[in-house]
Structures are given as C-alpha cells and as structure tokens.
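A protein chain is absent from this complex, but the other protein chains hold their places.
On to subunit A.
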C-alpha cells in the first residue's frame, strides 16, 4: 500500500521539523536556590509579601505533599523527577516603568514579537506609562516566568466591576475573596501535583466577576516558561457570581531547551447560580527534540465546580506540546440543572506522551455533561484518553454523552482509551462511544485525486477530525489552534 508508506515517510519527515517558537529570553532574574523544603515555601511567601494565613495554607499543603506519593497510574514513562533539583522561585528584577517602548528590555520585546503580540499591546505588557490609551477587546495578563509583568485593561474591567489581576496581588488586595475560595475546588491535599502547587505556586491569575456582570472582553493569559530550571507553578482562580459570564483564554509557548522542566499548575473555577465560565487552552510547550529529550513535563490539575443552579462550565483544550501531558480538566456538577462540557484535541508526535481526559461528577438532579475528545498520535508517541463519568445517587435525570475518537498516524505510536463509568442513579443516562482508526485511504485518495498534496490532504482530514472541538474555541484561538495543529504534524499532516 503506497499510501501507507508515504504516510510513514511524511511522519518521519515530521520528526525533523523543529520547534518553531523555541527561543530563550535573557532577562535578569531573582532566583531562589535549588531545592524544596519548608524554607523554600517560607521564602516564596515572604518574597510575595503574603499574610500569615497564606503562609500557613502553603505550609499545610507542603506537609500534605510530603506524605503523598507521586501517582503512577497514568500511561506515561519518564525518568524519576528530582524535586530537589529545581529552583522554585524566579522573578524578573523590578525596574521603574519605562517611558516608551525604546526603554523596554529589547529581549522582552523580541519575545512578545515572536509570540505575535501587537505593538501597542506590547507597550502595555511592558508597563510603558500612558500606554493604556490603546484599547483592544482582549485583556492579557502575561505570566512571564511566574510573575505577571503587567496586567492590561484593568481600568475597563474595573468599571464593569471585574477583578482580573495576578493572584499574588489578589492575595494582598482582595484577601477576603481569595481566602473564601482558594482551595475549595482543589483542596491542598487533593493530589500530589496539586499539593506541590499549593505549597510553592509563585503566581497566576485571579478573576472575579460580580453578580449579573457579563465580562466585557475575553480574558487571556500568555504563559511562558523562561528561566532555566525553574519549575512553573501557576495558580488560577476564577469566580463567577450569580448570572455572571466570562470567557478565559490560556495560551502557551516556550523556549527551546535541553533540560526537562516540571510544570504543575492548578486551575480552580467556581460558577454560582446561572453563571457561565468558558475556559479555553491552547498548549504548545516545547515537546522535546526528535529523541524526546528536553521537553516540558506538564502535570496540571484543573477543576471547576458548578455550585449554583443552571450554572455552566466549559473546558476546551488543544494540546499539542509538552513531552508529557497529565491533565484532566473536570467539572463537579453540584447545582441543579448545571452543565459541564469538555472538548479536547490532543496531538502527540515524536516521543511525546499525553494522558489526558476529564471527570464529570454529577451530584445534582438534571445535570448534563458532554465530553468530546479527539486524540491524534504520530511518530513514536503515546496518547491516552482517561475519563470518569460518575452519577451520584441524587443525580436524578442526569445525562452524559461521551465521544472519544483516536487517529493513528504511523505504526510506531499508540492510542488508548480508558473511560470509567459509574452510575448510582437509575434515572441517569450515560452514553459512551469510542473509536480508533487510521486516516482512511479512501479520504486520502479522494483529496489526492483532486490535486491536493499528501500534506494538505492529511491536514484537511485532521482538521475535519477535530472540527467539533475547534469550533468551540473563541475566534482568536481557533486560528492559532489550527496553525498549531499544522506545526505539530508538520511534514505529513499539514
């Protein structure tokens, strides 16, 4: 079968495509010594100028973490992680605000340029005075190695009553909100990586949408991993009060490097009555070289709770990067009639490994959830969908629909599906279906016969395969996501 051989060849070519956005910025850093102990936790808390309750909370998490074991159930393999061989704190040195872009560290600007951030927005990010005149419908909270360098559009948001700021700032300025909600969705002792994050997180985003407010713009955070050997521990907390609505975008690119980097973020979402939170992610961290060396280890805990009746939480993710992805954005449906959604595309290539999926915990009557997971494996990669749907005894008339499709490109990769279905209510309905196949020869032939190159044909088919998920992304991201799919499968899957 020539087509199969060609696919194999193109996949091999693909292994040679290098990481397009691999670059490193040289910025002065304030770095904590390597190692993790109570002193590290105290140091982080002190440097962030945190109150005592926050330090106590971190220490509680740290002590819980010491008692925990690293989970081994995921379908991933990696050399043991030495948690003592990393810096847990890195902060760009503070300078007074520059007067114009000319005064801004050129390295920082280069990074923004490569990320495709428009000039006026760059000025905002770099903290140029008076730059807030230029308004865009997207607010960006740039997390530049753990510390938000600048947060834009604060004023517009403040007028609407929306709080969107680095979580470190929220801890200082809105302690009552942070204290009330932090750790209520992902408790400090929830899991190994979550506990680690709770102990040493350096920054992240905090979003608070007051009652009845529809957030006037899409909120967005660019995550970048920058300093060598600094594990990134982001903490995000989003609260939507009654009838509030927000759409949050998270996007990632990272510089090329040769040492494995640990990333263990925690994201907590809380939706009250009739509130709606849409959380979209495009993840494109450095996946490692052809041999799988040097990529990011991404162990993320993402969970949202629909506390109020008729609330809705929707997760959409496009995962193309990282050497290892361990990530299960989940929804706890506690409010009557609340809705949980999970749309995911996971692409693995070369030696990437992804073990990702979701949990839908139905606690209340008439709750509904939808899971659409698309997995594409190429090269020597392994990709697993792992999901749980649980109907608790009170989940009367709850509904779930799950669809998992896997596409294999090449005969050296693996695609796995591990759904858990648990029902304790007779009126609840759960439907699950999963398929695994390769790109159909018929479809390829059809496209080729219409004059498309193999690369374009595969690209077209893959985009079609992922369409159900991509259409859930906000416009800004949908474009970027399609581009990422192309880069990820470059060479064969255009």
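Note that in this section contacts are C-beta pairs under 8 Å (C-beta built on N, C-alpha and C of every residue); 3 or more make two chains touch, one makes a residue touch a chain; residues count from 1.
Everything that follows uses one rule, which is that contacts and distances are computed from a predicted model.
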- [ ] Assuming one chain is omitted from the figure, identify its UniProt name from "Integral membrane protein", "histidine kinase", "Nucleoside ABC transporter ATP-binding protein" or "Fe-S cluster assembly protein SufD".
- [x] "Fe-S cluster assembly protein SufD"
Open item on the list: Just to verify: which one of A:77, A:180, A:424 or A:467 makes contact with the chain not shown?
Closed with: A:424
- [ ] Have a look at A:37, A:84, A:184 or A:435 and name the one touching the chain we're not showing.
- [x] A:435
- [ ] Name every residue on subunit A in touch with the hidden partner chain.
- [x] 4, 66-69, 73, 75, 391, 393, 406, 408-438
